[in-house]
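For reference, the structure I am asking about is given below.
All protein chains of the complex are present and in place, except for one that has been dropped.
A, B and C label the chains in the order they appear, each numbered from 1.
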Amino acid sequence: MSAQAASPTLPLLSRVPGVAIVLVVLCAIFGALSPGFTTPANIANILTQSTILLLLALPMTVIIMTEGLDLSIGAVLTFSSIVLAVTVLATGSVTLAFLAALAVGLCFGLANAALVALLDIPPFITTLGTLGIAQGLSLLVTDGQSVVGIPRSIEHIYSGTVVGIPLPIVIAAIAYLATHALLYHTRFGTYVFALGGNREALRVAGISVRGMLIRVYAFGGVMAGFAALLMTARLNSAHPTAGIGMEFDAIAAVAVGGTSFERGNGWLLGTLLGVIALGVLRDGLNLLAVPSSTQVACIGALVIVALFIDGLRSER
Amino acid sequence: MADVPLFELRGISKEFPGVKALDDVSFEIRAGEVHMLVGENGAGKSTLMKILCGAYRADRGEFFNAGKPVTIHDAGAARQFGIAVIFQDFTLVPYLDIAQNIFLGREFAGRVPGFIDRRRTYAEATRVLDGIGFDIDPREPVHSLGVAQQQMVEIAKALSQDARILVMDEPTAALSDHETEKLFAMIARLKAKGVAIIYISHRLSEVFALGDRITVLRDGRKIADLLPKATTPDQLVTLMVGRPVDTTYTRPERPVPGEVALEVKNLSGPSGFSDVNLTVRAGEIVGLCGLVGSGRTEVARAIFGADRVTSGEIRLFGAPIAESIEAATRRGMALIPENRKTQGLALARSVGDNIVLVSLRKMFPSGIFVPRRALKAARAVIDKLRIATPTPRRPVGTLSGGNQQKVVIGKWLNADAKFFIFDEPTRGIDVGAKSEIFRLLDGLVHNGAAVLMISSEQIEIVHICDRAYVMRSGRVAGELAHHELTEANIVRLGIHQ
Amino acid sequence: MSTIADKTVRPQLALSHDVMQAFYRLLAVALICVVLALLSDVFLTMNNILNVLRQTALLFLMASGLTLVILTAGLDLSIGANVALSACLSASVIKLTGSPLLGVLTGIGCGFLIGLANGVLVTALRIPSFIATYGMMWMLTGVTYYYMAGETIHGFPASFRHLGSGYLFGVPMPVYVMVLFLLIGGLFAQRTIWGQQIYAIGANPVAARLSGVPVERRLVLVYAMSGAMAGLASLIILARINSAQGDIGEDLTLPAVAAVLVGGTSLFGGSGTVAGTLIGALILTLVLNGMNLLQINSSWQPLVTGVIVLLAVWIDTRTRRIGE
Partner (left out) sequence: MKYLTLGAVAALATLVSGAASAGDETIAVFTKNLTNPYFQAVRVGTETAAKKLGVKVIQYIPTKPDSIPEQLSQVEDVIVKKPNAIIFIPVDYKAMVPAVEKINAAGIPVTNITDRAAGGKFVAYVGANDYSIGLETARVLMKAIGGKGNVIILEGVKGSLTNTDRVRGFNDAIKENPGVKLLASQPANYQRLNALQVMENLMQSFPKIDGVLAANDPMAVGAIEALEGANRKAAVVGINGSKEAVELIKSGKLLASGDFNGFIQGCIGTEIAVRNLRHEATPKEVILKPVVIDKTNFGPYQTPVEQRTCPTLQSLSAS
């Protein structure tokens, strides 16, 4: 909601279609067909499940707005989560472990930034490479085993609640609001629009494009670190395959949310809706006990339909 | 006081690998004057300005701000001296609003560090926009603005940096006369405020209409520093080109118009034109004028099959034509689009590749592509149009504007097109190249081709065309036979009474 | 604007760049071979070389079609899923009819149709290829899972399996298929007007359209070809492992993308060659083969692949830089 008030550049009405329509339709269908769907418990359930993906989709939106991409974010999440678990087992200090996870995320973020900004390697390729690296490191550190036996205190980060609201939702909400403020109310955000829209404008304005790119990808890495904390807490363990393919889910969510891959035309609220739409779809299909194979096909259909609707709109 | 220039560059030299872009150029700017900077493309105008605004660093040379020696090492420094540039290709961010664009890089800090004080931003933006008499909501996203409006935003942006020195690089290139008048009015207002304006232009009319002083560059050297009153256009052009050129290009005798090449009946389309009627005969050049946004380009694109039409009929050489580009090209229609970089050429591909692109089917009906034959054809075109390139293998993006335009025309010649639509064929092309293009047009019609030419420069239309249609808000406001073809008439028909 | 600006290259390096690209890559191949030859005495045996080529063939077949797509500045993430479905369908056709020929036709046909669908999504529905083919990937996988219901189809006539595991004059069949399609692909891209148009579309779609190039139809063609190649690859796999299973196409897509990129084709479209893709595929296969020969912990494989991709592209950007 606050998005349209805060961002005159994005009149909400012109954006509503695509994702919003899909989301409403999905909710209507599942609500009608499955009594379990509308129960508060289930809604809380959907939102909680969406939190990790949201933490990845937020920075992905920002990165895609700069005409970039981060394919490594899922693998980085995995590796951070492993480092977190290993550290906590070694030192027993949750804080230290969490910091370690953030550090790993930051390092990969900076690595991506360095390759993109300093060596001018296209983001897709850069992050495809770092994806492999993070993946490999995860396997090497764990030898394919899941890391277990971490203290319960970490698990509470996922299962705990604040004034009755599940902690993950609170964290995700904070992350969303923070990103929103960052994108629509700060210099950083303004320059993100410029990175995708017209880099020359930044240069003329005397702002370092490289510096900005570095910040953007670092942001992605750090958010992956946070997501790693939730993921580890959720699994109460770390596993070298836990985050595989999440980068594509995140990208799909962003695209479904109506952010375009060109000219810095992005919409953060759309990303939020996109993430929830994916969550609703999976949850609803499970409640309806739809065969897994059909579920797989539905996810693909969702992505295409949402973008198709946006496409129709953009034609006029 | 007055003889101490506001800002001065002395003995500026700049080399790029292989090229001496600037050689010991001196240049001074005085408060409240419009200083015309002229010269053919590649004369070093842009380089000089980039150095002035800190985008490039000079190899040698000094700067003086109000007589005091200073250095300009980056854009920030230049801004401190109140130097602002409005570049040809705008520096606006499409999905930010006007206010955000105006203050890009100079946002007003809010209470929280890093945050922006929005209220102040919009207040200031409104103030600046009012200052230049541009009445628009600063919350408008820039991507929804027209070219002219975007340029106003550019100017507002520059002035908001309370610029004392404003550099304009071909500001009217994208403007209709109507809009140009507004721009000139504003320049007058700025002068009054004591702002110095450096104005780069290829349009002699402007140079003499606006300029208080003219500096001529050629091949990176300063050739002359003149006063308009004491100069004639021919002198000026001779200085620019280094050889005498007739700018008042006189139209040679044209053949008697032949069969009807193009016939458009009650054409209407969603892109904003309705009930358009045109005829173009073989052997004549017909102008299509009117303000930017009056639907000229849209009609042209529709005729070419690039845009949809809702009703009406298009006949090419008598036969109706299916609205598709392929059909049009196969039937010998050609479009030379207004923006050659984004619409005309595959810049990374070689000159040869671009030249044969249209005629692939014709040249290789079997579908098998034979590089040798392609190169041969390309060379023929290159010679015919005197395109300055050592080899057809050279990426077309590395050629000068004029030569790029020739390549665009060349690919249609190679496809032996019979009906040509030229959309702003001389935009951003220097005087020398311009008259070459005109001769080319002549050559075409003499060989029995027909030409429909869109131009924002009435003078061109008057000089080159046999007839002209004038459009106003999507409709043909009138047709001007050759004897009625005057700038005055064009303007009269073109603007709303 | 900016991307177009990026594409303007200076003449002298326009030549030298391609030359250096090829040079660096062949150098890399040679280097890897030397190292492996030193470290492993079996590397240079005829068997192993043929073995490497056979494995390269598979990767190349998938990557060759993809190269054309990437030449138009597009992407096809559905080839892996495409392989899975095509393989399973043609497998059951062979089982039912016992005719390898029908099976081959089914496989290629299925792949082709899927590619066609991608083409329509990208052109008619104007969905960015990245997303369109990603969605397609999910849908195909769903269909495959549903169709196979966790079962496997196993045991095909020798004549069919010959395609994957057979030899001709001591050289594995897939290698011939690879060479054949290297020629076809190379000729199509360099020596046909469609190839020329495809490069033009990649370099500047607007200019291509305004030059009378049927952009939509060419794009559809390109995606269809990519699909057909995936279908063909699925047959080779099928013939080699002599059985089809739902997960057959898993993790085949990104390696193919990697091969194209290592092969020096630009993601921005308009520049790259099918031959380059072959070298790319060869490099990746050689490294994995070497790691197997040296019995290096397989956990290293993703890491090494990643580094290679980065290295290859970095060298490209460097060679571009040198000219400027």
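Note that in this section a contact is a pair of C-beta atoms (placed from the backbone, for glycine too) under 8 Å apart; a residue touches a chain by one contact, two chains touch by 3 or more.
Everything quoted here is computed from the prediction, not taken from an experiment.
Novice: If the full complex is used, which shown chains touch the chain that is missing here?
Specialist: If we consider the entire complex, the absent chain touches A, C.
Novice: In the full complex, which of A:242, A:277 or A:302 touches the chain missing from this view?
Specialist: The missing chain is touched by A:242.
Novice: Among C:55, C:106 or C:265, which one is in touch with the chain left out?
Specialist: Here the residue in touch with the unshown chain is C:55.
Novice: In the full complex, which bits of subunit C touch the chain not displayed? Write them out.
Specialist: Residues in contact with the chain left out: 40, 42-43, 45, 47-48, 51, 54-55, 142, 145, 148-152, 154-155, 165, 172, 237, 240-243, 245-248, 250, 289, 292-293, 295, 298-299.
Novice: What residues on subunit A make contact with the chain left out of this view?
Specialist: 1-2, 35-36, 39-45, 47-49, 52, 139, 142-146, 148, 155, 161, 163-166, 169, 173, 176-177, 231, 234-237, 239-245, 269, 272, 276, 282-283, 286-287, 289, 291-293, 295-296, 299
To be clear about the criterion, only the chains that are shown with their structure count from here on.
Novice: Should the pattern of chain-chain touching be classed as line, ring, star, complete or other?
Specialist: Complete.
Novice: Going by the contact definition up top, give me the pair of chains with the most C-beta pairs touching.
Specialist: Looking across every pairing, the one with the most contacts is A-C.
Novice: Using the average of all C-alpha atoms in each chain as its centre, how far is it in Å between subunit B and subunit C?
Specialist: Roughly 44 Å separates the two chain centres.
Novice: Can you list the subunit B residues in contact with two or more other chains?
Specialist: Touching at least two other chains: 89.
Novice: Any chance you could list the residues of subunit A touching two or more other chains?
Specialist: Those would be 198, 200.
Novice: Flag every residue of subunit A that touches subunit C in the complex, lowest number first.
Specialist: It is residues 115, 119-122, 124-126, 128-133, 135-137, 139-140, 143-144, 198-200, 248, 251-252, 255, 260-261, 291-304, 307-308, 311, 314-315 of subunit A that touch subunit C.
Novice: How about subunit C: which of its residues touch subunit B in the complex?
Specialist: 1, 4, 7-11, 14-15, 190-197, 199-200, 203-204, 206-214, 270-271
Novice: Using the touch rule from the top, collect the residues of subunit B that touch subunit A in their complex.
Specialist: 53, 55, 74-76, 79, 85, 87, 89-97, 100-101, 104-107, 110, 114-116, 118, 139, 141, 143
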